[in-house]
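What you see is the complex with one protein chain gone and the rest in place.
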Amino acid sequence: MNKVLLLAQILTVASAIVVGFHPNILYASVFLLFTFCGVAVMFLYAGADFLAGAQVIIYVGGVTILILFAIMLTQWLYKIKLADIRNKMVLPGVLATIIGAFLYRALHQMVLSLPPQTPEALEKFSTTPKTALIGQALLGSYLLPFEAITILLLGAMVGAVWLARPE
Amino acid sequence: MVQSAQFAHSLEGWFGFLPLWGWAAISAFIVIYFLALPFGGLATYIERKIAADMQDRIGPNRVGPIGLFQFAADAIKMLSKEDFIPKGGDRFLFNLAPLFVVVGSCTAFAVLPLSKYLIGADVNIGVIFILAVTTLIAPGLLLGSWASENKWSLLGGLRAASQIVSYEIPVALSILPVVLISGSLQIGTIVEQQGWTVFGENPATYHFWNAFHNPFTFFSMFLLFVGGLAETNRIPFDLPEAESELVSGFNTEFSGMRFGLYALGEFCDVFVMSAMVTALFLGGWHIPFLDIEKLGFALPTGLVAFIQFHVFMIKTLLVVFVVMWLRWTLPRLRVDQLMGMCWKGLLPLAFFNVLGTALWMWAFKGQSLMQLLMGHG
Amino acid sequence: MNQLIQFSSSLQGYLAVGAILFALGIFCVMTRKNAIGILLGIELILNAAGINFVAFSKFRTGLIDGQIVALFIMLIAAAEAAVALAVILRFYRLKQTIDADEASIMRN
Partner (left out) sequence: MTVPLMLGVGYLLRPKGKDTRRKMTSYECGEEPVGSAWIKFNIRFYIVAIVFIIFDVEMAAIFPAATVFKESITNGSVALVFSEIFLFVALLLIGLIYCWVRGDLEWVKGVTKFAPNK
């Protein structure tokens, strides 16, 4: 029921379209940054306050920076090399549309199968601070996945540094 | 912000469609207008005055009494400068990049706890909020430097970005002890817990300034300060702008108001960092050993807010003064020293502090040094 | 206009945005020749998944489990981006290009 959320969604979709269609990879990654910000605002309105912050910290502060560094590292011949998108767009476009429509349809079926929340419950859910709840869940029922992720991160760091290291 | 809440309530008939976050945005806007912009301007004046004093010069003294309106003159000068974009550069990104920096540093003002009753938006993820919005600065510098098509800019921007992202980790980890202590990310709550009064009974939640909670937090404060210096590209960490190596770094090609926006963003960032040190470690709006709300007689809320605001500002400006003082005290680091210091010095130390604070909390049931000494709790 | 606002703040609005992001991500993965471009598409897809989890967590279950899964998605996405870009860099050093079509040495 509010315009800010609608604006955020429009921003998200519009910049995602630029990401999909802009031939220049640098522009695509800049607009990916806007998509991330829009998604963060959507999270905020879905009652995921901590997640919104984490979204900005991880994606905007981390992944985007990494992608920008990678682009600058590999593509120094700016205008020639950056514009590389395939000419064949019809088939992927049709396929993507079908997949997206199918996904929406399937999820919509799922929506109908689950009972909706009352407006009071929604309001209460939106206003509860989530950080401590997430912390409790991470240390409770999600302890094992959390540990697994720690090990995954360790592996990713060692592996990525090993791969990127000059001989 | 009690008054503003009532004000907001009375306006609800017209602006009822706005949720809490909308109001947060509006109050952020107000705070930016009345705090960030004047501060950004004034800070340049203060900086020049301090620099002049330290070098035994007079400094700006022509515009207004003791040159006080120098910043207005600077702003007008910047506005009237021709502003051009280098030919090979990327116009769109060139226009966009300074906005990232300004938005990143000015939005953080919204959650600064100026007083108990004067917080733009005391969101319950306040600490994360500041960390999140300030991450926008690094892409701004990187894109701006890329868009200028200048080797010095690009090198400066890359250095700036990698420096800022590197030091983000020690900064976040030196905030973590505070989160461990207070069990909250809400800045208002964190500051409120740092009270202490010698006139009357202390509530169980009061544990004096976080800096003196235990030895580890004391070091954390310095880590946060050093990390903040590096994140704002201040001397001795101003490698991205090292004149002797890189002309002017990432903003070499920027002129006029665009350059002004970069400068504004930097000064606002300095203020935000200092305010963070103040709010998280130096007790925020609390006068040491005195709680003006527990004197035995009630002061009007407006007066309390007024006093608290000034206490907060004095502390913050003292930290800002130290930042400016360091500029004329320390030489610039080398780039390898800079990175080595972050990853091999500050980061292990920050981890050590986190674990040490956790152990202290465990051993003393969460009591601070002050509570232990005074036998409270 | 009011209906649009109503729709946007409902579960369906979130799902629609998620589906659009997902489709655009698929499209991006299929059309980009550039390996980094493919990574951008993957990030879009992961974000779409996160939106769906968070939306269902609020509008249907009322539990935070959806948010935790979304947090895990983020953590894994970041690790994945780090490794993927390191692989791309390695490949670039090998072949002086990051055209994904060239990455067929494994095929023979």
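Just so it is clear, A, B and C label the chains in written order, and each chain counts residues from 1 on its own.
The rule we apply is simple: a residue touches a chain if its C-beta (ideal position, glycine included) is under 8 Å from a C-beta of that chain, and two chains touch if they have at least 3 such contacts.
Every value quoted in this text rests on a predicted model; they were computed, and no experiment measured them.
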| item | value |
| --- | --- |
| Which displayed chains the unshown chain touches | A, B, C |
| Per the touch definition above, residue among B:181, B:229 or B:320 touching the missing chain | B:181 |
| Contacting the left-out chain in the complete assembly, out of B:51, B:290 or B:335 | B:335 |
| Residues in chain B touching the chain absent from view | 29, 32-33, 37, 78-89, 99, 102-103, 127-128, 146, 148-155, 158, 161-162, 165-166, 168-169, 172-173, 176, 179-185, 247, 252-253, 256-258, 260-261, 335-336, 338-340, 343-344, 347-348, 351, 354-355, 358-359, 361-362, 365-366 |
| Residues belonging to chain C that touch the chain removed from view | 71, 74-75, 78-79, 81-82, 85-86, 89 |
| Absent chain, residues of chain A that touch it | 50, 53-54, 57-58, 61-63, 65-66, 69-70, 72-73, 75-78, 131-132, 134-136, 138-139, 143, 146-147, 149-151, 153-154, 156-158, 160-161, 164-166 |
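Operating definition for what follows: only the chains that are shown with their structure count from here on.
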| item | value |
| --- | --- |
| Arrangement of touching chains [line / ring / star / complete / other] | line |
| Distance from the mean Cα position of chain C to that of chain A, given in whole angstrom | 6 |
| Distance between chain centroids, defined by C-alpha means - chain A, chain B (Å) | 28 |
| Inter-centroid spacing, chain C versus chain B (mean Cα positions, whole Å) | 33 |
| Chain B, residues touching no fewer than two other chains | none |
| Chain A: positions in contact with at least two other chains | 1-3, 45, 50, 54, 62 |
| Chain A partner contacts - residues on chain C that touch it in the complex | 4-6, 8-9, 11-28, 30-34, 36-37, 39-41, 43-44, 47, 50-52, 54-62, 64-65, 67-68, 70-72, 74-83, 85-90, 92-93, 98-99 |
| Contact set on chain B toward chain A in their complex | 17-19, 21-22, 25, 90, 92-93, 96, 123-125, 128-129, 131-133, 135-136, 138-139, 142-143, 146, 154, 158, 161-162, 165, 168, 183, 185-186 |
| Residues of chain A touching chain C in the complex | 1-3, 5-6, 9, 12-13, 16-17, 19-20, 25, 28-29, 32, 35-36, 39, 42-43, 45-48, 50-51, 54-55, 58-59, 62-63, 66-67, 70-71, 73-75, 84-86, 88-89, 92-93, 95-97, 99-101, 103-104, 107-108, 110-111, 114-117, 121-122, 125-126, 130, 133-134, 137-138, 142, 145, 149, 152-153, 156-157, 159-161, 163-164, 166 |
